[in-house]
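Accompanying notes for the structure given below.
All protein chains but one are shown in place.
Order of writing sets the labels: A and B. Residues in every chain begin at 1.
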Amino acid sequence: MLGTQRKERIDGLAESGGDTTAGVSLAASAWRRLRRSPTFLVGAGIICAFVLLALVSPLLAQHDPALRLLEEQVSRADNEIPAPQPGFPLGGDQYGRPLLSRVLLGSQQTLLVALLATVIGLGGGLTLGILAGAFGGWVDTLVMRVVDVMLSVPSLLLAVSIGALFQQQSQFTVIIAVATVQIPIFGRLLRGTMLAQRASDHVLAARALGVRQRSIVFRHMLPNALGPVIVQATLMLAVAIIDAAALSFLGLGAADTSTPEWGQMLGSAQNFFDTHPHLAFWPAGCIIVVALGFTLVGESMRDALDPKKRR
Amino acid sequence: MALLEVRDLSVRFVRKSEPTVSAVDGVSFDVHPGSTVGLVGESGCGKSVTSLAIMGLLPGRGTEVTGSVNLEGSELLRLSRREFDRRRGKDLGMVFQDPLTSLNPVVPIGLQISEVIERHRGLSRRDASREAAKLLERVGIPDPDRRLKEYSHQLSGGMRQRALIAMALACEPRLLIADEPTTALDVTIQAQILTLLKELVAETGTALIMITHDLGVVAGMCDEVNVLYAGRIVERAQRHELFSQPRHPYTAGLMASVPRLDSPRGQRLAPIEGSVADNIPWEGGCAFSPRCGNALAVCRERAPELETVEQGRLLRCHNPIGAAEMERAHD
Partner (left out) sequence: MTDSSRTITGAETSPVGTDPADTLVEIDDLRVHFPIKRGIVLDRTVGHVYAVDGVSLRVGRGETYGLVGESGCGKSTLGKAVLRLERPTGGSIRFDGTDMARMSGEPLRRMRRRMQMVFQDTLSSLDPRQSVESLLVEGMRAHGLDRDGKSTERELRELLSSVGLPASALRKYPHEFSGGQRQRIGIARALAVRPDLVVADEPVSALDVSVQAQVLNLLEDLQEEFGLTYLVIAHDLAVVRHVARRIGVMYLGGLVEESDSDVLYEQPLHPYTRALLSAVPVPEPEVEDQRERILLSGDLPSPAAPPTGCRFHTRCPWRQPTRCDSERPELRDVGGGHRVACHYAEEIRDGIITPNSVEGNSSAGVS
């Protein structure tokens, strides 16, 4: 009797919600919403355009950006900068190097620096956050005190100090400095979301099931805690570009300026702001637009991953 | 004449890039002075949206409210936002489910109450404050003068709900709407609050609209009960008639699926199959028909109308529970 009752119940349920298609995971439904979000589309479009630009820039650039092709037009005396001319649509920089080629190829370095710095910062932050969030107790206290100390120093000051620690200035210095600034931000964020997960019912349920601690941390806590961190990482890419530019601007970037980078181009253009603003305009404009692209993607991801808005 | 006349009230949520949701679909009922009217149903039946529409508290954007809500001869739905603000609190009071989020956490409760009195009754601050203390005492908060200076987080859940009721009563409204006023409270506290509400209705002649999912609360409180399902009233009756002889299969199902304190142990419950997710839209027939044990073929073709089936009872059903079935259910 019990059996037939149950069978009817199953049939009823199968009939009412009876699609046999596979379910839609959280990530899949977030992606569905992202695809419809104009903010995301614009942001992603910008990022794709610049990544594409970075990839094909060697083909687009007509000249070697390190060569001082217009050197003879540079006049030290009256700060003369080579003007736009046939073959050189944007003219040259203060050393007579082709500006357009430098802007184009600068995308490679800038994106690479931002990406590496964020990846390193994310890696360090994840390690700290997992340690603090998964173990709690004195490990948490210790890690968080370290993070607090790092956060108490203004980020640019911290980056400058770290950059200054290195004997030789290079892009590597910039990457490490920017990454160091990001570590405590990611660490603190992840620790918070991990702790929230630790207190959640589904983690309690996993503990009650007798699931091993490692599995609880990496299967249940981390994937659920990662959402806000990934959003933050996207936003931090924008910050990293700006931070790297700031460090280069302050002269902490590569001493060798033959490989173009937008921040460093902006920095070296500072003496010509009055007379030749276009030298600063192009790299600065690129930085702003790329940063905007990452910010738009980050913001739209934040909305899409918000479980409250799920339908 | 009725104090409040709700006629054909519909609320639709219109969102860009999402299908329009019809939360309330042609609801009509009257509330007479000094009476308590219940709106009963499960989550998503439209009971709370109905109350918010009456109070004019629905967000303006993306919400379409049609029909008429007439309070003592004046049409509330046509009031401007400003006029509504003046009526609300003065003629209409509301008590919400969650007293913590309904009170301002950074303003002492005494000030929150006396502000309402000041604004609507034009008393001086000092008089309003004295009046607030009296109200707190009236709703059973001991030591009201001290409590006036306290913040909402310093009060317990029951005390907060009392404070909220005091605030709703501040201007002696003609109509009080209580939206699940005891759902967040413990049963012993619930008993206190329900008793208080009953006393207030009896003493002040305020009309009360009681919104709840709890049939037990309805049985003890309401004069007339409206059972809502999927945005429409499916059955209306006086409480004694409704409970002694539910005619709509949904009403009967609700009653049979609640474990009762006074039923013998071991008696198996008779649940309603499925969940509200199984509903069909009213345009395609009776929304409840996929879950209904009494459903006929016609139920899937044509939505039933709300009709008066006997004195004081309205029913929206093609195949209501009849006398023969009632006999069997009673055995």
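Just so we're on the same page, a residue touches a chain if its C-beta (ideal position, glycine included) is under 8 Å from a C-beta of that chain, and two chains touch if they have at least 3 such contacts.
Just so it is clear, the model here is predicted, and its values are computed rather than measured.
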item: Touching residue (missing chain; options B:Gly158, B:Pro173, B:Gly231 or B:Pro304); value: B:Gly158
item: Candidates A:Ala49, A:Leu67 or A:Val211 - the one touching the absent chain; value: A:Val211
item: Among B:Gly205, B:Pro271 or B:Gly322, the residue in touch with the chain that has been omitted; value: B:Pro271
item: Residue of A:Arg97, A:Arg188, A:His220 or A:His276 in touch with the missing chain, whole complex considered; value: A:His220
item: Residues of chain B (touch criterion as defined above) contacting the omitted chain; value: 42-43, 137, 140, 142, 156-159, 186-192, 194-195, 213-220, 239-240, 243-244, 253-273, 275-277, 291
item: Residue ranges of chain A at the interface with the undisplayed chain; value: 2, 6, 9-10, 13-14, 17-20, 22-27, 29, 200-202, 204-212, 215, 219-220, 223-224, 307, 310
